[in-house]
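Below you'll find the structure, written out as structure tokens, and then a few comments.
A single protein chain has been omitted from the complex, and every remaining protein chain is retained in its original position.
Chain naming follows the written order as A, B, C and D, and within any one chain the residues start at number 1.
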Amino acid sequence: EDRPEITVAVQQIVNAGALDVLREQSNVGARVFYSIFETLIDYDRQNADLPQKPGLATEWKRIDDKTVELKLRPGVKFHNGDVMTADDVVFTFSKERFGLLDEQDSARKDGKTLFTASASAAVGGKVPPAEVAAVAKRAWPNLDRVEKVDDMTVRFVSTVADPTLEGRISRYGAEILSKRAYEEAESWLAFAQKPVGTGPYKVVEFKPDNILVLEAHDDYWGGTPPVKTLRFAVVPEVASRVNGLLSGEYDFITDLPPDQINTVESNAAFEVVGGPITNHRLMVFDKNNGPMQNAKIRQAMTHAIDRETIVETLWDGRTSVPAGLQWSYYGDMFLSDWTVPEYNVELAKKLVQESGYNGEEITFRVLNNYYTNQVSTAQINAESFRQIGLNVKIEMKENWQQIFDKESGPRMVRDWSNSAPFPDPVSSIVNQHCQNGQQQQVGEWTNEEFNALCIKLETSTDLEERRASFRRMLEIAEREDPAYTVLHQSAIFFGKRKDIEWNWSGLQSMDFRAANFQVVAPGN
Amino acid sequence: MTDLLRVNDLKRHYEVHVPEGLFGRKASLKAVDGVSFSIEKGRTLGLVGESGCGKSTTAKLVLGLIPATSGTVEFAGTPVTARHDAQWRAMRRRMQMIYQDPLGALDRRLPVITQIAEPFEIHYAQMPAAERTDRAAVLMDSVGLRPDMAMRYPHELSGGQRQRVVIARALALEPDLLVCDEPVSALDVSIQAQVLNLLDDLRERTGFAALFISHDLKVVRQMSDQVAVMYLGRIVESGLPEEVFRRPQHPYTKALVSAIPTPARRGKRERIVLEGDPPSPVDVPSGCSFHTRCPIAQASCRNAVPQLVASGGHAVACHLVNAGATPAVQAAE
Amino acid sequence: MVQYLLMKIFRALVTVTLIVSAAFVVLRLSGDPAIIILGPEAPPEAFEAFRRNWGLDQPIWVQYFKYFAAVFQGDLGNSMRDGRSALVVVGERIPLTLAITLPALFIKLAIGLPAGVMAALYRNTWVDRLIMMLSVAGFTVPSFVLGLVLAMIFAVWLGWLPSGGSDTWAHAVLPTVTMGLVGAAVIARFTRSAMLEVLGQPYIRTASAKGLLWRDVVRNHALPNAAIPTLTIIGFLVGSLVAGAVVVESVFSWPGVGRLLVNAVANRDLAVVQVILLLVGLTMVGANLAVDILYGIVDPRLRIKRLQAGS
Amino acid sequence: METLLSIKDLTIDFDQGKRFVRALHGVSLNVARGEVLGVVGESGCGKSITWLAALGLLGSKARISGSVRLNGQEIAGAPENDLAGLRGGRIAMIFQDPSSSLNPVHRIGRQIAEALKLHRGMTGASANAEAARLLDRVGIANATRRLREYPHEMSGGMNQRIMIAMALAGEPDLLIADEPTTALDATIQAQILDLLTELRRDSGMALVLISHDLGVVADMSDRVAVMYGGRVIEEADTGSLFDSPAHPYTRGLIAALPDIDGPRRRLESIPGTVPAPDQLPPGCSFAPRCAIASKICDARVPAFLPYGEKQSHFAACIKCRGGAPTETASMPGNKSALVPA
Partner (left out) sequence: MTIDTTPDLEPASPTHASGSVFTSKSRLRAFFEAWPPLVLIALFWVGVIAVVVVGAKWIAPYDFMALDLRARLIPPVFMGGDWTHPLGTDELGRDVLSRLIVSIQISMVIAFLSTLIAAIVGVSLGFIAAYFRGRIEQVILMLIDAQAAMPFMIIALAVLAFLGSSLFLFTILMGFYGWERIARISRGLAISANERGYATAVRDLGATPFRIYSRHILPNIASTLIVSLTLNFPEVILLESGLSFLGLGVQPPMTSLGNMVGYGRDYIQSAPWIMLAPSAAIVLTTLSISILGDWMRDKFDPTLD
């Protein structure tokens, strides 16, 4: 056995403490899940354009507006040795797995009370926690059923016309699970701690906040995994991750802030890879309070931000200012001529003047580096806002609830980021900013016209109509009545041994399959 | 003449734990166990006895510093309580105390004149500051402290001078009763004489009554009009100093008097050496509490508590003495 | 004695209840675990479901009483992150924390005690000054600065020791040493003053007058007496064994109780926080009681005094 | 009589930060075999430090010069190890406040056995037996049980006996008792003094009894030295010291003592206070308080010269050279005879 043992130092394995793709909604989980699970439709993840490619399905086709049929890849083996069949796929998208069965629901309600008994009920008897059900519902708002056509063929049937069905099948959260393993597991939690998927590595040990040990799944359909044991160790301190990489304890480190790139690369044995991902950093406005009620103020703010300089200095030019809340991998839906508001201090000042702003304090709620460079960026922007005559005050908050809280003072400006889990605006602007999106749900912003367009974008199957709707939505949310403004595309950086050939992915997954992992020279 | 202070069957018991067996037990410590006496205006009662016999406790009870378990204290006709309220504070004007350790009784951070003037500040808040200082200066003079010492701090004075400061402060309000708890025990021989003389002079001048406590018989004799000897919370003998010390009746007093070393007596008199230590006030022996150490104790002493029987001005609490009705005692009267 | 112990235990229980209640209110009112655990990008329905599931949608006082009702039935609750019993979640971490805090305690004592004694014996000489200098310096460096610097020297530059993690004993060295050095400084200062106090006592002179050599006087008479006040601080250190390593555990990625506490607090994972608080409170109380009892054993005088104080 | 311990010109300076201040100004004292030497004087006059210095027990803040000879052999400045051998073995010392002078955490038995092991090489059962015998000797009943007790479980009087037993463990030639009864009750004091007398009679050990209680010293001593301001100002056999004191200070001390017999009289007090070591007057340090002092007293420190006919009576007073004080002017407030008839 000469396959290496590889240790990846991560900031956190999964935020939610369980290895269930439907529960772990943060980007953090993405990088470990791709080694354990796979979706039917995959992406060419190391390709910057992120084209779709066959995953556990070898081919798929549209039957009609509402139906997609997929041929399953033969000979795919789960970690428990079972061969993947249509049954597993059907199960993965079943009500039972989603926790939507009535008996599951009532079991959850029976869970007596707070913190204690209900929790045991939630994890016992294979009742997924309520939030799993909620996430599943959101991910599959219109899914009617998944049909088994034959052992190796399945059909996804939607209740309404759904142009995004393929996207949803490929998205994070649509990974295929082993039906038998799930049914045999003692409880939802037992499965979520040692899930069985088809990925190249299987879970050996999982200690939340501490370590996740994966082992090569030698029956992997895509070829023998190149790593014998893959360990994800939690190292919360950046400096400690860097120290550990340089001292040879870790082979990879994640979440490397751009300013640390030089430190790592100053040692010839290591290098840094990484770049922009399918996630944008935004600044979000609450249009109900104080000066923020005035759209001109919000517009002024969008013009006052010097995005290019931020990208160039804080990000060492390694990411870019995107064309609004969209990604090029949207393909047909990508509006390549759209841009973010230009950086124009004079214009911004003028807008402030026109707004009749009288110096009221504008509070800017910031978390302590929840996002890379968050505090720095906030300070830079606050300074910029001050330049155009706004009285901006940074308020450091400790968690998201405090960010959204209405009682502790007027809510005005905050930070956020949006991902696009599949290549369609529905995955981002609709999911996050429309009626059911967080921004409107928490009551920060709403706009009738915008909301009408949301429905059109979601249900129309006409490309041009959808493009037009999307364009108008961007116009409203980013320029006319700003709901948010995009700061820059997020980027991630990995420090790694130089002698390992490995590439990062814009989808934030870490790919340790043979095609993307190769030790060039004997490691040191 | 009426009594200024009347103390009647005063008792003070403390709840204590004694280490016994595995967990110890609760017991009652009889610090003062039925003490009665009275002091006339302008007279001094001396209280002697060994360490722990309850002298200080008696003093505190008399002044109402701690509550009595039972019994009464009457000062100029009004009962003394231990409730630290305004009335209690006002009563301090008329009764004052001098402590054994003058350094401890003085605030190390204030010049002595401020401390002597403090009673005025407390009780005559409206008195102008200048007058307070003037009065304090007069007091200093009367206790023989030089004016240049006014701004000194207690630690810059000698022991005798400190005790003078304490005395001046106690006398500031011209109290009717002064309780002196071992006022000279901490002082050197030569200084002790200075302070005793001073107290004597002041008493002559201002006419306060005093309860004078000491374990030193010589000192008590020097200062008192009457003496009482305490043993384990009770008075065992009382009378005029000359009587008590020259012709002690109680075997304990006898031993005490004989044990006093003085240069004058060197080699002349045999010490009566008592066996053993005084018993603990937690386990007061039955009957006469002195019987465990008494050289002449008899079986009967174990049973009944002897009463203080007065014949003339001289009272003794001893079965043997009282039964013998010693004529010497009567003759002494 | 039994009464005294009962009294102490009662007070301790009230104290712990106080702490747990305070923590309850603080945690409940200052953050919503739903958003924190599920992340800001999770759909609002998920938050709702999560809250309903854990009873977080009920009024806070209902939550409070339900929590305590459960606690009195012996149910300390489950972690909201993965639904496991909070007791188990915390229990897993305890051995790891002890694995660094116990050796660190040993280092603290092994360095701090002799250093303090030396400083006292050589009071006002250069020995004293040097020891006190180092001690104060050790005490004043923020422990994460010290930790990071040690890691840089011994892990990155010299490559002798791992910089973080918890796999082998070698991983424990740096966190242990970091904590040990800081704590030793505190102990040295304390021991010095305890020792100075004892050296001024009359019985030390008696021992010398007896004809004992100075080193025997120190060994047989000064040290046993100086050990008594030192017990208090050792008790305090033992009390902080469980959660006293928050910062060091973070710096060295040591998955102990301290880091769990930080995470649980950040996640508002109430049951876990409460179990840790209970644990900390009870160890504190336990250590205090142990010190009390030890006092009685080491210092015969107190066997009586304590009893009397109990009244 | 054969001199056992002889102190000559002992001076002690204490470090007071900026400077050294002399606390003892050339003290010379002799103790003969089997003799009881009483040392009296007010607090702070140097009684204790004289003997502590002789045994090398003063801390590092003290600078000592002079000579201390034990049986003619110089021990001042001897190495620590040699001194440790003498302490407890040849010269034992006991202190005021016995309760705090015993180690509170060790049993009585252990503390006595330690001395036995040091000086008589006894260990184990034999040490235990000897310790029990010693306790018995100092009049503590139930010795074997007491050996297992701690100092705080016993009264002050008993602790002082234990201190004495511990001192006896080394079978010393000289026992220095520094205010051995000051902290004790009158009846207990009588017990201890009795015990000391008895022990001395039996063992022939010499005794230095330090006290400020003239009565105690008068009762016990063969010879008395009176100290004032860091000097011995008078020394005589007990009889002549108390019957015909020479130095005005000694006379003042005796007169200041209230009496238990005789008529009550107003006390003689010596005015003023003992000067601090750093505020001594020039010349005779008693001069500022002395009723008969004159200018010459301030000129020079008076020499320590024989007084009266007896060759054993010395005093350091210019005014009382060679006989009675030259000026018998009464002291202020003196209303009765200095010496009771």
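Basically, contacts are C-beta pairs under 8 Å (C-beta built on N, C-alpha and C of every residue); 3 or more make two chains touch, one makes a residue touch a chain.
Being a predicted model, the structure only gives us computed values, none of them experimental.
*Asks:* Could you tell me which displayed chains border the chain that was left out of the figure?
*Replies:* The chain that is not shown is in contact with A, B, C, D.
*Asks:* Which residue from C:12, C:98, C:127 or C:223 sits in contact with the chain not drawn here?
*Replies:* Within the whole complex, the residue contacting the unshown chain is C:12.
*Asks:* Have a look at C:49, C:70, C:132 or C:177 and name the one touching the chain we're not showing.
*Replies:* Missing-chain contact among the listed residues: C:132.
*Asks:* Which residue among D:73, D:142 or D:279 touches the omitted chain?
*Replies:* That would be D:279, which touches the missing chain.
*Asks:* Among A:239, A:457 or A:474, which residue is in contact with the omitted chain in the full complex?
*Replies:* Touches the omitted chain: A:239.
*Asks:* Using the touch definition from the top, which of B:16, B:48 or B:63 touches the missing chain?
*Replies:* B:63
*Asks:* On chain C, what residues meet the omitted chain?
*Replies:* 11-12, 14-16, 18-19, 22-23, 26-27, 29-31, 129, 132-133, 136-137, 139-145, 148-149, 152, 156, 189, 193, 200, 239, 243, 246-247, 250, 261-262, 265, 273, 277, 280-281, 284-285
*Asks:* Hey, which chain B residues sit against the chain that's not shown?
*Replies:* Residues in contact with the chain left out: 63, 65, 84, 89-93, 96-97, 99, 101, 103-110, 118-119, 122-123, 146, 155, 166, 169.
*Asks:* In the full complex, which residues of chain D touch the absent chain?
*Replies:* Residues in contact with the chain left out: 11, 13, 17-22, 25, 63, 229, 271-272, 277-283, 285, 287-291, 293-295, 297-301, 332.
As a convention for this text, only the chains that are shown with their structure count from here on.
*Asks:* If I count C-beta pairs in contact for every pair of chains, which pair wins?
*Replies:* After tallying contacts for each pair, the winner is A-C.
*Asks:* Need the CA-centroid distance for the pair chain B / chain C, whole Å please.
*Replies:* About 52 Å separates the centre of chain B from that of chain C.
*Asks:* With centres defined as the mean C-alpha position, give me the chain A-chain D separation in Å.
*Replies:* 91
*Asks:* Which residue numbers or ranges of chain C touch two or more of the other chains?
*Replies:* 304
*Asks:* By the touch rule stated above, which residues of chain D touch at least two different other chains?
*Replies:* Touching at least two other chains: none.
*Asks:* Inside the complex, what are the residues of chain C that reach chain D?
*Replies:* Contacts found on chain C: 201-203, 205-214, 220-221, 224-225, 228, 298-301, 304.
*Asks:* Going by the contact rule at the top, pick out the chain D residues touching chain C in the complex.
*Replies:* The touching residues are 52, 55, 57, 80-81, 84-89, 92-95, 97, 100-106, 114-115, 118-119, 150, 152-153, 163, 166, 170.
*Asks:* Under the touch definition given earlier, write down the residues of chain B that touch chain D in their complex.
*Replies:* Against chain D, chain B makes touches at 50-51, 158-161, 188-194, 196-197, 200, 215, 217-219, 221-222, 241-242, 245-246, 255-267, 271-274, 277-278.
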